[in-house]
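This is the structure, below, for whatever I ask next.
A protein chain is absent from this complex, but the other protein chains hold their places.
The block that comes next holds chain A.
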């Protein structure tokens, strides 16, 4: 009888393992935590996703959001993010918003050595390079960034990219600086604007924070369609996941000196440093 019970236990274990491979679990990726996670938003791997900046000047935020998504997309199975990320940019975008900075990439949690940046002179070349790159299964993720509203970027072009992405399994992101809706064939469409961050010590700007609106979610393989929504999220580079942005936007009151050290745990979370020696807590202003 023991054997039977063992086999039953094994079956149960196997079922548990299988579940991890069900569509919607293994073939998609989520935003980690927070509102979208609770709403069941899953992004399909091997599909084309669109991230548009709410306004032209919000492109840095949209780029940060896209890089964060690309980073999450590149964690697949046993591969804990070693494959290269290819970022195809049009020259005009770089002239407008500057070049990527290695330590800034690190601050997002992305190893700069993984990034390959391609500069293309115009939108046609961007799409041409994207068409080639999306077929390369060795890429962790692909970011396509044309500038403005190029005529070449239409339903046909995006449909072609989607199909190729599905064939190769390369998760691709179309990063657009204009919020005007273009007829694009994408699995999800996000609109991103920066949000006020959770203030750190002495009212310092905190982690990257976004207001992300899910405009469209088509579902498909590995992802069930969900209703759109708007969430305030912040990016945690250590766990490489999004989380809810705390509702408060007022400054955190500095901890008064002289409080007992026992309250340290909560304070440490808020970013204050523990004073050494006499068991007091002091809030320091970071000066560089």
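Just so it is clear, a residue touches a chain if its C-beta (ideal position, glycine included) is under 8 Å from a C-beta of that chain, and two chains touch if they have at least 3 such contacts; residues count from 1.
In the analysis below, contacts and distances are computed from a predicted model.
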#### Entry: Complex member absent from the view - protein name from UniProt, among "ABC transporter ATP-binding protein", "Protein ImuB", "Cytochrome bc1 complex Rieske iron-sulfur subunit" or "Ubiquinone biosynthesis accessory factor UbiJ"
"Protein ImuB"
### Message
For a quick check of understanding: of A:104, A:148 or A:228, which residue touches the chain that isn't displayed?
### Response
A:104
## Note on the structure
Contact with the hidden chain, among A:74, A:133, A:158 or A:172, goes to A:133
## Note on the structure
Listed in rising order, the chain A residues that touch the chain left out are 57-58, 60-61, 63-65, 67, 78, 83-84, 86, 97-108, 111-113, 115-121, 125, 129, 132-133, 136-139, 193-197, 199-200, 202-205, 208-211, 235, 251, 286-288
